[in-house]
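Handing you this structure, nothing more for now.
The other protein chains are all here in position, but one chain of the complex has been omitted.
Letters A and B mark the chains as written, and numbering starts fresh at 1 in each.
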Amino acid sequence: MATTRILEWLGRLYISVLLAFLYLPIIIMALMSFNVSPFYQLPFEWTTEWYASLWQNDQLIAATWNSVEIAVIATVICTVLGSAASLALYRYEFRGKKFLQALLFPPIAIPWLITGTAMLIFFFGVGIGRGLHAILLGHVALALPYVIVVVSARLQTFAPELEEAARSLGANQWQVTWRVTLPWIMPGVIAGGLFAFAVSFDQFVVSYFLATPGQTTLPVEIYAAIRKGFTPEINAVSTIIIVVSMALMLLTARFFKFGGEK
Amino acid sequence: MAGVQVSNVSRSFGAHKALDDVSIDFADGGFYALLGPSGSGKTTLLRQIAGFDFPDSGRIAIGGESVERVPVEKRRIGMVFQNYALFPNMSVADNVAFGLSVRGEAKAVIAAEVQGALDLVQLGKLGGRRPHQLSGGQRQRVALARAIVTKPRVLLLDEPLGALDKALRVDMQIELKRIQREIGITTIFVTHDQEEALTMSDRIGILRDGRLVQEGPPEEIYDRPKSEFAATFLGDANIFRGDATGSGILLADGTAIAAGAGATLAAGAKASCAVRPERIRIATDAGVSNATDTNVLKGQVSKRIFAGNNSTYFVDRAGQTLKVIVQNTGIERLSEGQDVVLRWSPESTVLIAAS
Partner (left out) sequence: MAAATASRSGLRSALPLLAPAYLWLTVAIFLPLSAMVFFSFMTELPLSGKPWTFTLGNYAAFFSQSLYLTLLLASLRLGLEVTLWCIVIGYPAAYVLAKVLKGRSREAIFLLVILPFWSNGLVRIFSWAMVLREGGILDTALNAVLPFKINIDLMYSYPAVIIGLVHSYVPYMVLTCYLTLQAIDDSLIEAGRSLGASRLQVLKRVIIPLSMPGLVAGAALIFVPVVGSFMEPRILGGRTGTFYGTVIEDQFVAVFNWPLGAALSFILLAVVLVILAAASPVLKREA
C-alpha cells in the first residue's frame, strides 16, 4: 500500500507541475497587462492604463466587433445546418452514408494553413474575393464538422423507441422532431454552438489569409501587432481574449462531457 | 498447493469497517465459499488474500508464510474475476500464457503448459481466438485456465459465475468442481448465491458487516446455524422469539417450543428458535400425530404458492406468518383460509441465543 500511496502522491505532484506549465505563461501575461512598465520590468506596479488605452484603439475595437459578429453569425448557421445534418445521419440509412461521415474529417484534420491558402486561391479565383464575407464562409465550414460530431454524439444516447412511441401516440414526423427529439438533443446543440463560437472567435490562420486591411478580425490584428513588436496593449487584449475563450469552454463543458464517461 | 490462514484481520476505509477481526483457516486443497450480502466484506477479504489491498492489522499466511505485506504479484495466487478480465489485445493462448511469460519461462514450456491448461478447460482448439469472439461460458473457462496455468498456491474466485445465465451457471459449477478436484488446489470462492455456496463448497464462511458470523461445512451451517442471520441467510427459516427455558423457549402467548437435546441456555434469557420450512408437517386435523413431533401449533393458511414439485404454505398464527414447504406428492392440497395444525420435532429445532 505504501507504494500505491507514494505513486498517487507523485501523480498529483506531476499533474500540478503540468498545470503550472500550462497556466503560468498565461498568468504572467495577464499580470504584465496590469504592470506600469511598458518593457515588462519588475517590480510590479499596478495600473489599468493599458486597458484604458485599448478603448482609444479604434482599429482594435473595430476588429473585435468583426470577430464577435462573425462568430455569432457562424454559430447560428453552424448550429442549424449541423443539427439538421446530424439528424439525417442518425435517422436514415442510405448508400454513401459512411462516405459523408468520413468527409467531416478533412476540415478537422487538414492543417489550417493548407485549408486557408486553398480558400484564398479558390475564393479569389471564382470572384468571391477576400474580406469579412469570405472569413465567415470559411469559419462556418471549419466549425460545421465539430457541431455535427458533438450533436451526433448526443444523438447516440437517444433511444429510437422514443420516436416510435411518440408516433404510436399519434404525433406526426414534425411533432416528433420538435417535441421529442430536439428537446433531447438540446444540450448537444448548445454545446455544438458554443464549440462553433469558440472555433470562429479563436480562429487565426484561415482569417489571416482571407482578411484585407480594412476587414480583419481580432486575432489577425493581434498577430500584426505582435510582429511589429510587443506592447502591454497586446497583453491587455490577449488577456481579455483568453478569459473570454476559457469562459466559453467552461460553459461548453457544462453541456458536453469531454471525458466520455458518467 | 497450500492452505491459507487469515488471523485477526481488520481493514477500514475511512469510518467504514470493511473487515473487523476476521479469522479463518482455509485448509489445503479445500473448496471454500465466502458467502454474504453485498457490503458484508467478502470481496474485501478475498482482495486481502490476493494482495490487492493490505490489512490494517492481523496476519495472512499462505502455506505457512506470512504474506500480509507482500504485493499481489509475488504471492503466487491465481484469480478469476467477476467480468473475467481477459486481455482484449491478446489471443486466448496469449492470455493464458501471460503469467508464464512474465516469469520468463521458455517459449516451448509455455506453449506446452498453455495447451495443457486449455485442454483441461476443454478449449484446446480455441487458442487462436480473441476474447471477444468467445461466449460467456468460454471466457469463463479461459479465465480459469489463465489463473491455474501458473500453478498458483491458491485459487481465488470473485463471483465468477455471476454473469452467466442459470443453465450455464449450473454447468460451470459442475465443471469448476471437476477441475478443482483434478488439480486439488485450495480454492476460495466469493458468492452471494447461497445455493451455489451449498452445492459447491466443502466449507462455507458467512460474513456480515465485516465480521465472520459462522464457519463450517454446509450441512453444519444449515442444520446448526448459530445466529438468526446465519439461519435466514443460508436457506429459509421460521424464527420464534421468546424466553429460554433450558432446552427450549417459551413464547409470549405461553406456547412452549422444544429444541433438540444438547442445546441448553440459561432459563429466562432472551432466545430464539429456528425451524426450516421443509421440516414442518402440515395437516388439517389434530388426530394424525407422530410421537416425536412434539412441537404443535395451530394456525390458518393465508396463502399457498404452487411451485411444481413443491408448495409453500404461509400460515398465520398469533400475529406471525410461518412458512411451510410441502413436497407435492398428490395426497392432499390445502386451500387458503383453512385451519391447520403444524407439527415438527425438537431435533428440527435450533436454539439460538439472542445476540
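In this text, a residue touches a chain if its C-beta (ideal position, glycine included) is under 8 Å from a C-beta of that chain, and two chains touch if they have at least 3 such contacts.
What you see is a predicted model; the values in this text were computed from it and never measured.
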Residue in contact with the excluded chain [from A:Val36, A:Ala52 or A:Leu113]: A:Leu113
Sole contact to the chain not displayed, among B:Ile77, B:Ile221, B:Leu234 or B:Val326: B:Ile77
Chain A, residues in touch with the chain not shown (by the definition above): 7-8, 11-12, 14-15, 18-19, 21-26, 28-29, 32, 40-42, 77, 81-82, 84-85, 87-96, 100, 103, 106-107, 109-115, 117-125, 137-138, 140-141, 144-145, 148, 160-161, 163-164, 198, 201-202, 204-205, 208-209, 219, 222-223, 226-227, 230, 234-235, 238, 241-242, 245-246, 248-250, 252-253, 258-261
Hidden partner interface residues of chain B, rising order: 50, 52, 71-74, 76-79, 81-83, 85-89, 98-99, 102-103, 146-147, 150, 156
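Note that in this section only the chains that are shown with their structure count from here on.
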Chain centre separation in whole Å, for chain B relative to chain A (CA means): 57
